[in-house]
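Can you read through this structure? Questions will come right after.
Every protein chain of the complex appears in place save one, which is left out.
Letters A and B name the chains as they come in the text, with residue numbers starting at 1 for each one.
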Amino acid sequence: MTDTDKRVIRLDNVSKSFGNFQALKGVSFDINHGQKVVVCGPSGSGKSTMIRCINRLEEHDGGSITVNGVELTDDMANILAVRREVGMVFQQFNLFPHLTVLDNLTLGPMRSRGADKQQAQGTAMEYLERVRIPDQANKYPSQLSGGQQQRVAIARSLCMKPKIMLFDEPTSALDPEMIKEVLDVMIELAEEGMTMIVVTHEMGFAKTVADTMIFMDHGEIVEVAPPSEFFSSPRSERTQLFLSQILSH
Amino acid sequence: MIRKNKKPRLNWIDFAVISSVVGFLIFVVLRVDSVLNYSWNWNHVFPFVMYLDEDTGQWVSNLLLEGLIITLRLAVYGIIISAVIGVVMGLCRISSNLFLRMVARSYVELVRNTPPLVFIFIFYFFLSTQLMPLLGIDELARSDSPAVKTMIWILCGDPILFSNFVSGLICLSIFEGAYITEIVRAGIQSIPRGQWEAGRAIGLSRIDVMRYVILPQAVSKIAPPLANQFITLIKDSSIVSLISIQELTFMAVEVGVSTSRIFEVWILVAVMYFVICYSCVLFFNWLERRAARSKR
Partner (left out) sequence: MSVNRKALFRYWKVSQQSRVVATLQYLVFMASLVWVVVHGANQMGYQWQWYNIPEYFYKVFEGEIYPGRLIKGLGVTVDLTLWCVGFTLLTGLITALLRMSDSISGRWLSTIYLELVRNTPLLVQLYLFYFVFSPIFGIDRFWTGVICLTFYEGSFVAEIIRSGVQSVERGQWEAGDSIGLTRWDNYRYIVIPQAIPIMLPPLTGQIINLIKHSSIVSVIAVADLTTEGRNIIADTFMSFEIWFTVAGIYLVLTLSLSMFVTWLENRTRVRT
């Protein structure tokens, strides 16, 4: 395939255990530039662990992970290089409570990209406008609503100009009325062609955005399919069961 | 919390409490007056704090006030030195390097599990015979340079007692440093894991995450127990009187012996400590309330 150069993430037989519990049992897949992948599955299936391995928040203990042509090893320089290319949005937002929104956004570019302050603030304001909260720039995270905090977190990742964005259940900690504002931002991002991996239970979002669905269970990838196929005629029984549970409410 | 809405009121407990306190006081007064025949003479003791010099018409500080000043010096310098030790050792305590962790852990456990008295005795003996000559403290104190002399006078008092003061200070600092180590460790570890992860995810190095994300947040958690440790330090500094550092407690023993106004001296000294420590408590509480208010 000529796709080799378009491939940005490659997982090959990746495994990971916590003590006796095997969270990932030999997971393999490739993600191309611009691809939007939604990962779903029951809790404890290894979805979060998998994307946390991709920017090395967890250390995988078997197989290999290659991001942008760089293989993740213990080498700290490699890890930092990968993290600069990969943005991550957490379920619990993890904004820095002691910094203003603006400072949250400029810290990364200034420290790890060596941007100067003005430049960093300019970029930050640009992204705050994109997530539609430029007026909150000088507030502290605790003064914002959950939805606003999560949008700040997305903006914070974007400020690093990542090539890939990882989302770890970005809407699970939000009140229902705030979910839409976050998803809208994500949809916009997808339309601009960002490579995305999203762990989520929002199936409506998956249908609009995803070009690939991945279903995981017990640390394995059970099914990979385009959404049209995935939702209408899932092949595996486990997928069917999961979908019937999650779509029924 | 139990019955918050219930207003305190007088009941049978008050009756029991008040009668036992009054009974206790009456007993003490009777014993002191009739059995011990103790005659109070406060006027004899106050001049040891400060007295009015008839010739010059000025107030002059005396032994007890000088002792108090040494105590405060020990406390202020002590908290600075032990905070430095505490931060370094606290970082070692959570370091990924096992060797550093082991060293810091040994230090903390060793200090926390030996009685303060025994620790001070051992350390003082070791310090005064070996470390002091090594550091050249004595030469510094005996130095003829007037600049050095005035520095020592201003910072530490009489140069004759300088090396004595320094060894007491080092003993205390190393002792308190172990407790501050644990304060620092607990402060850093109280920052949720997510903060580390978010810092790493935007590409900061471990040191940068520590410096820009974790430490600024940990400081506000460390400050209240650190303030508390300062008060503890004022109190613990009384122990170095046993190795002849001439602070308040040491002076009190001297004055007590020389005047034999023992009751007055010890009550007065206890009150002095209480006033100092309690005003620190009130001050720190005020600071904390103010900080909480300004934090929105």
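Just so it is clear, contacts are C-beta pairs under 8 Å (C-beta built on N, C-alpha and C of every residue); 3 or more make two chains touch, one makes a residue touch a chain.
What you see is a predicted model, and the numbers here were worked out from it, not measured in a lab.
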> In the full complex, which of B:51, B:125 or B:153 touches the chain missing from this view?
Replying inline: B:125
>> Using the document's contact rule, name the residues of chain B that touch the chain not shown here.
In response: 1-3, 6-11, 13-14, 17-18, 21, 28, 31-32, 36, 97-99, 102-103, 106, 109-110, 113-119, 121-122, 125-126, 129-130, 231, 234-239, 241-242, 249, 252-253, 256, 262-263, 266-267, 269-270, 273-274, 277-278, 281
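To be clear about the criterion, only the chains that are shown with their structure count from here on.
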> Can you list the residues on chain B that touch chain A in the complex?
Replying inline: 192, 194-195, 197-205, 208, 212-213, 216-217, 220, 296
> Quick one: in the complex, what on chain A touches chain B?
Replying inline: 55-57, 76, 80, 83-84, 86-88, 90, 92, 94-99, 107-108, 111-113, 140, 142-143, 153, 156-157, 159-160
